[in-house]
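Shown next, in structure tokens, is the structure this report addresses.
The full complex has more chains than appear here; those shown keep their coordinates.
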Amino acid sequence: GAAAARDQIQIAGSSTVLPYAKIVAESFGETLPDFKTPVVESGGSSGGLKEFCKGVGPDTIDIANSSRPIKDSEIEACKAAGVTEIQEVKIGYDGIVFATDAGNADLALEPKDLYQALAAEVVVDGKLVANPYRKWSDVNPALPDAEIAAYIPGEKHGTREVFEEKILAHGCKDSGAQDAIKALVADEKEQASKCIAVRKDGLAVDIDGDYTETLARIDANKSGIGVFGLSFYENNADKLKVATVSGVAPSTETIASGEYPVSRPLFFYVKKAHLGVIPGLKDYVEFFTSDDMIGPDGPLAEYGLVAAPDAEREEIRKSFEAGNIM
Amino acid sequence: MSQVTTSPATAAFKASVRPERRDIGLRRRYASERRFRLYGLAAIAFGLLFLFLLLSSVVSKGYTAFLQTKITIPVEFSEQVIDKDGERATDPKVLMTANYPVVARNALAKVLGVDPGDRAAMREVGGMISDSVRVQLRDLVVADPSVIGRTVDVAILAHGNVDSAYKGQIDLGVDEKNRKVSDRQVGWMNQLAETGALAGHFNTGLFTNGASSRPEAAGLGVALVGSLYMMLIVLVLSLPIGVAASIYLEEFAPKNRFTDLIEVNINNLAAVPSIVYGLLGLAVFVNFAGFPRSAALVGGLVLTLMTLPTIIIATRAALKAVPPSIRAAALGLGASNMQTVFHHVLPLAMPGILTGTIIGLAHALGETAPLLLIGMVAFVADVPATPLDPATALPVQIYMWANEAERAFVERTSGAIIVLLIFLILMNVGAILLRRRFERRW
Amino acid sequence: MSISLLLLLVAAIGVTGYVGGNRRAQALAGGRLSSLHSRPGYYGSLVAIWALLPAIAVLLVWIVASPVYIGSTIRSGFPEAVQAEPQATQNLNYNMVGAIARGLKLLTPEERATISADAAAARALLSSKGVPLAADPAPYMVEAAQNLDRMTTTSRMIVTVLVLAAALAGAVVAYRSVAPRLRARNRVEGVMLAGLVGASSIAILTTIGIVASMLTEAVHFFSMVPAWEFFFGTVWDPRFAAAGATDSSGQFGLIPLLAGTLYIGFVAMLVAVPVGLFAAIYMAEYASSHFRSVAKPLIEVLAGIPTIVYGFFALASVGPFLRDISAQLNGLATGSYASFIQAQSVLTAGFVMGIMLIPYVSSLSDDIITAVPRALRDGSLGLGATRSETIKRVVLPAALPGIVGALLMTASRAIGETMIVVLAAGVAARMQLNPFEPMTTVTVKIVNQLTGDLEFTSPQTLVAFALGITLFFITLCLNIYALYIVRKYREQYE
Amino acid sequence: MNILSEAAVEKALDKKMNDVSYKMIGQDVSVYYGDKRALYDVNLNVRENTVTALIGPSGCGKSTFLRTLNRMNDTIDGCRVTGRIALDGDDIYDPSIDVVELRARVGMVFQKPNPFPKSIYENVAYGPRIHGLARTRAEMDAIVEKSLQRAGLWNEVKDRLQESGTGLSGGQQQRLCIARAVAVSPEVILMDEPCSALDPIATARVEELIHELRANFTIVIVTHSMQQAARVSQRTAMFHLGQLVEENDTDKIFTNPDDQRTQDYIMGRFG
């Protein structure tokens, strides 16, 4: 009931943001012993935002972590439930890397290669046909002579979206498939979705679990290629070998500078109405956005978060202070 | 049938010459008997083999989690670092917020003979020590502020990477920049190990600490307490409710469409995927009844609902198996239905009920999915004092650790599984002892 | 007075009532207990019930009603400006008032006075007592908190009196009603029966709760995706809504998921049923009690291992093993060392799930088989049947309805299992017949769609509810059918 | 379970029901198992302090009738009783009648011995305990001893009262069940072939016990042994195919029955 007063911050949402939120929450509890350590739930951006948009009050959560920007329809739903003032905080970027077993040779990937290996339909001899390639070397002789096996994020993951947008869409264009598709279907939306359709014959495997599962799959199938978050790769660099994309090796630097093409921003959303009422909430957000945490030398960056550029971080802090709402 | 007259002389081979021995297919039937028996043994062997494979794979991966590398060094609680301006008398906050990691880092640097001015080296020295040293030293100082200015031997948690390296879980043959410990750190580690400063200790933190993002400091404390609360709630609620419901349905309910409906309904509830119970718990206990999120109470209630059908089905089967003549005997003596059930039928059904309860509880103990939706798959650092505080559960902790990126969490995941299995085995043993008591066949 | 103390007092009244009722009944009987309708204990219990039930009812009403009443009273005392704000904001303010009120209890009277006079001092003072506040409270909040504190105290006092009065009154009324011909046992048993009925109704309530908690969202889903497309669609491909794209319709075909569910469940039962049944038979009919007392609990451990552990076992050990074995076999047969079993496949998932299900089959069947009366076995053995013939032809048929029940329960678990399938069979929703290829199940998709990063208002997420409710009704139909089958057997044999 | 009261018989009944010499009255009793009718309008009264024997070929409904007398058939699904049965003038199928109390007053011994899987002592003590017949341990001991003695079992089991009742031989088990029923001191005791598993000596003792009990109790006994019926009973009722063929003084039945079927049955001409 409403009578029980709450004195602990409650956070829910994306499992990609979770490790960062955990580090912050833990440090927050240690450096500000006045407040209890916040509770950070995992359950996906969708679940987090759903709880977030349940309403305002001590029996609803304060913060939703998200690995994608909140959607308009979700803002609508929030508003309908009385959550009218939402503050958005961007915490940095998540690099997305392609890696294979550490025992393999170095790998240099192009969006085009990935597209041809993984798309549902490719252009062969100027015609659009169901993907006939079985081996990486069929796609590009420079690639290993091994059966295609790619462990890509399942459709429930935000990472998949980035993968489609930054790799498949580009590869589609580069390989000339886009033109072939344009010639076939008139509807633009359908063109776009055909361009990012992944083959379903079992060579491209959706992973709906976390990166540990991808790692286990690569362990079981050494010639497979998996998609990982940069932080995960860095923690398992001894077992994995990362591939360059368009010749750029992923690192915090190359991603921050935008050289490495595949990354996405991470966010959390705060209920403004809770700021003055839930003990420690404001302090938590300030603590999170401080350079001690999300700065390039902070523990988050050490874990693998790609810090936003200095100016952007300053902007983020200012925007929060100013109480800007969405 | 055997009209053959046999003299003593032919007695020796009489059995073989008896003419009318019917052929009742003995060879075939015995072969089938042996086969049947063998199938049974093979089935049990099959189950036990996989149990063994599973357990050995878990144990071989996880036993190291029970050891934790610590570095025992003399730490100087320098007033310079902790309370430069001597404000602690007036402002107790100073002691809380002092820079303890530096204290620890300096102490280690001194032991290793590293120049405190060498910033790069000092960073690596700092990387040898767990970040949780802040809390460790702070608690020491706050408990006894008189240590300030003195030098005390403290066993400091080694960093997770050092821990993994020390346990040989990091392949040191890999290129230095592809692993989490540098060659220099490995050198220091060996140096400290030789002097005995760095050594594996029994990992009590694994059982007492709450969740942490640092593997070396992460423990099952919250999960253990949470699971304990939940199991108590499940046991206290589901056993009596389940047994009561079964008694009603089996012994009292009129046999009609409505009770058929209940029966089908209960069987169906056993089939409902567990995550659906999470949806139910979220809607009913959190949103409607207003219980707090992430609380063991809600988890216990959800698991109770999930376990009930299992217990009810098993209990009904056990009640059904009690011979009707026992009921008739009691009723004939003038015992009421209620007395008959509670005095005779229930005790006889007890072994079956307990079996069902063990299975149900074990199921509940290992369940993660429903807890996801009520906020128990979460990072919770503080050990819950009551079932209303945020908590996690053992399988949740396993699930979360399994998804951690750091190598040091791999052994902890298996270690946590071992703990969970021990939890489970203890429960089983308890129930078996109980069952023995009841199973006493008269 | 704290609630636990109050409960303790009520319990004490109950116990006293029990003793009193018991004594009075004995006194009335005057040494001839058989002149009483029931045993004296029943009279005692009756008095205790009358003492406890009304008191607990009063207490429950209070626990539910008093926060609501006090809350609305306090809120009506909020300044106009605050009352004009939306309900949710008021809730938050009220939360703060609650926190202050909680803190007030820890303060000395002087400190209270300070706070009343100077609201701004409250935050620091309370924080020093370990009650953190998010901001400086407005003056009206401190006032409201004082009121709240007072009202709670009063309401506690009132409820204490009411509860105790109810307990005493109940006890006294019941005590005085004690008479030799009072059917105390029937009444007590009536209360017990009501309790039993209540316990059974929880199953119904759970079902209602499940349906209700999924229905609105499922209806929402069906308003976006036509039902026939969902139920009869043969393609499962809820396309990820590309960034910026507003239209995000996909193909929500249930059939591939259902096929995967049934296929994997079937394979699992194929493993679990023979192994479990044979294990049960061996343990019930052949094994020495010593062997049994060791093997049975060991097998039961299999049921307790969390499914996620099985999942990793399948992923890391069984899957690769099957794949390599198939490569070897293929090599021997055709010379080409290509594996025909994929590491993640229906077979892997079904096999590992089957292992998990063994104890469900074996333990339950074991108990059922043991319960078959000895006379039946004797009858068969006495005719010259071997043990296995006795088992196959007499014991198992007699135990069949029970075993079918156990198998159904097991099948239910197979259908509801998630983690093993996620890890061992993958998440690819495909429709095919080859057990060596991956497929996926309904439950996997329920979890995935619920815990993903998708938009929570989109059909991609809402489909989880439609899947849940569909699965619920499918298993319901299966269960109805199973009940019918079991009944048929029973009629034949009894 | 029973459909009662056609107004027509009401009056006739009232008269009979109050006839004190009848301990129990059965009026137009019919019993159905589902659709199958097992008893056809049986009119049979049981006299107080008398042993009534029910005889008849197997399957004729003796057990069925016996079970209606203490409503044990309530426990059989689909069993339905019509007609009227009264104990001391009170309709025992009346809703106001407490079936538990009824069964404490009308005890029962079954055809197949069914001891509880408890100790011998507990088997006997159970009834007195639930009915509160003993207040002290010593009283209980006395009841148990007396009941076992009456059932002729005391000497055999007195040294192993704490052993299980199911470990006894069949005959011993049945005598234990008799002891158990006697321990409650019911007013009427129904016995369904109580001696079918007993040897002659034990049978003789039970028959003696029946003689003894007759002074204070009313006994209805189903038996296959016409000798037994002749020895123990004062009244005998002969059933055939669910019908009551005749009921009369035992002497009369065995020497000069009214009905040809009884005659034939006794002579062993049918069954």
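Chains: A, B, C and D, in written order; residue numbering restarts at 1 for each.
Definition applied: a contact is a pair of C-beta atoms (placed from the backbone, for glycine too) under 8 Å apart; a residue touches a chain by one contact, two chains touch by 3 or more.
Here the structure is a predicted model, which is why all the values come from computation and not from measurement.
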item	value
Formula for the entire assembly, written in the chain labels shown	A x1, B x1, C x1, D x2
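Here, only the chains that are shown with their structure count from here on.
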item	value
Chain pair, A-C or C-D, that carries the greater number of C-beta contacts	A-C
Centre distance in Å when chain C and chain D are each reduced to the mean of their C-alpha atoms	49
Intercentroid distance (Cα basis), chain C paired with chain B, Å	19
Distance from chain D to chain B - Cα centre to Cα centre, in angstrom	58
Sequence positions of chain C contacting 2 or more other chains	185-186, 312, 316, 450-451
Shared-contact residues (touching 2 or more other chains) in chain A	1-2, 4, 6, 15, 43, 47, 209
Footprint of chain D on chain B - complex, ascending	255, 323-336, 339, 343-344, 348, 441-442
Chain B-facing residues of chain A, complex	1-2, 4, 6, 8, 10, 12, 15, 18-19, 21-23, 25-26, 29-31, 33, 36-37, 39-43, 47, 51, 54, 59, 61, 102, 209-212, 229, 231-232, 234-238, 299, 303-304
Of chain D, residues touching chain C in the complex	98, 100-101, 130-133, 135
